[in-house]
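Heads up, one of the protein chains got dropped from this complex, but the rest are sitting where they should.
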Amino acid sequence: MQGFASEFSSAMSLILNGDAELWAIVLLSLKVSIFAVLISALIGMPVGAALAVARFPGRRILIVLMNALMGFPPVVVGLLVYLLLSRSGPLGVLELLYTPTAMIIAQVVLVTPIIAALTRQVVEMLAEEYSEQLRSLGVSRLASVPVLLWDARLALVTALLAGFGRAIAEVGAVIIVGGNINHVTRVMTTTIALETSKGNLALALALGAILIGIAVAVNAMVSTLSLRAEQEGLRHA
Amino acid sequence: MIRIFIRAAFFAVGLTAASANAEEPFIVVQSTTSTQNSGLLDYILPGFEAETGIDVRVVAVGTGQAIRNAINGDGDVLLVHSRPAEEQFVDDGWGVERFDVMYNDFVLVGPKSDPAKVRGGMDIVEALVAVSGAEAPFASRGDDSGTHKAEMRLWDWADADPTAASGTWYRETGSGMGATLNVASGMGAYVLTDRATWQSFGNRGDLEVLVEGDPRLFNQYGIILVNPDKHPQVRAAAGQRFIDWLIGPDGQAAIASYKLDGEQLFFPNAE
Partner (left out) sequence: MRDLTLQMASCLSVDGMRITRKGKALLDVPQLILDGPGPTLILGPNGSGKSLLLRCLHGLIVPDRGQVRQDGVALNADHKVRQAMVFQQPVLLRRSVAANLDFVLKRQGMPRSTRKSRIEDLLTEGGLDGKARQSARSLSGGEAQRLAILRALALDPETLFLDEPTSALDPNATQMIERMILRASTRGVRIVMVTHDIGQARRLAADIVMMQGGHVVEHGAAKQVLGAPKSDAARRYLAGGLVT
């Protein structure tokens, strides 16, 4: 490990001096994960809200399933998406394997259950509080969903950020379906994996520092927002 | 919030559109970590891309996985190093034809202290017998890669079955060459590696080359076009063009001219 410190500082200067290739990788990571989280939100929020508001047989089982999906191993998700998108798989004709779209799909599968489960929790709590008042105002169950989603917005942004955190830090799934192809599907986490396997630990660690920086920033936002959401929630509880 | 969503969506779409030079023709090459980690492909591919306008997208995994991915049709060209498996691939109809491309060699590296006393030997089989006799730590890929297959052949010749000792002195990492070198470096173990990956590996620690030069350490790379009869989506024309270039004079010269620390890593030998 001799010279590790100097190696690390040269790697950091590569980052700080805005090495174009490196920033392209960081940008692709952000792009893929932001896109994945947006799609997950479009699916997960209505599903979570519906589960919170609707009453139907099998609802509890669905909720347990959804919570279990939150902890689904990324590698398994990667494998499933690979089998789906492979040329010998059912969606092979779409030619999506080894593209950023494939990585987005894998991350959507990973993140949607998180957003749906957190949305259900928050909306169910709020629905309990609002239920009589909304019925008194003549708001139907279905019509109450957008009201509840909007009023839970702070907590929902927290859910989005939690999903983003999982997406951006994930390596197992995206390396399988993205292939870690230079300039095409190489993101921060797969670059870290590659540089580690080349024994370039300092560069890997420097990239890890960016990832940690993003994670810290996201978590700071989460804790600020959830504090505010909590204050609003506790006020009249 | 809806407005924020829409704006973010536009932002994301804009980003994708901006970076998607999607209409550029490309091929996907299923290859091994050694060709990528050594830096060879990064060195030679720009020449081909400039000449033909075809973008070469390399998925670098172990030979075993590369072949399985190619069988699934998830690649247009296969560039790996395990001759028996490659011939099987073509015989089963998954590939069109196999061509020799280049070779490099394997080396046995180990800790400077060399507990099995193999330093300087020219006979790899003898060295492995010594390692297993001393029950000195040995890190194996254990991932069905070309290097792993080569290692298992050598153990076979040494009449030893190290997998019986798996978990004691014999450690199977189940990961790529670089990751396995990291493990060996961390625990001071012997390890069989291709010279290219070793040459470009940045975390050698206490390890050094102990045995090299045995003809049985010869490591041949082959290239195969994935059979478009099996997978109609295979970009056969562009893939064939890449193969022709790599085994032709330009590609062969490019391979020969790649040097790391002044040392040539791959030796072109296409017919």
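By letter and in written order, the chains are A and B; residue numbering begins at 1 in each of them.
Operating definition for what follows: contacts are C-beta pairs under 8 Å (C-beta built on N, C-alpha and C of every residue); 3 or more make two chains touch, one makes a residue touch a chain.
Owing to the predicted nature of the structure, the values given are computational and were not obtained by experimental measurement.
Within the entire complex, contacts from the absent chain reach the displayed chains A. The residue from A:59, A:135 or A:183 that touches the chain not shown here is A:135. Listed for chain A, the residues touching the missing chain in the whole complex are 129-130, 132-133, 135-139, 147, 150-154, 232, 235-236.
What we mean here is this: only the chains that are shown with their structure count from here on.
On the side of chain A, the complex with chain B involves touching residues 1, 27-28, 31, 34-35, 38, 41-42, 82, 86-89, 92-93, 95, 97-98, 100, 150, 153, 156, 179-182, 184, 194, 196-201. The touching residues of chain B, when paired with chain A in their complex, are 1, 5, 8-9, 11-12, 15-16, 19, 28, 33, 36-37, 42, 57-60, 69, 71-74, 175-179, 181-182, 185, 200-205, 231, 233.
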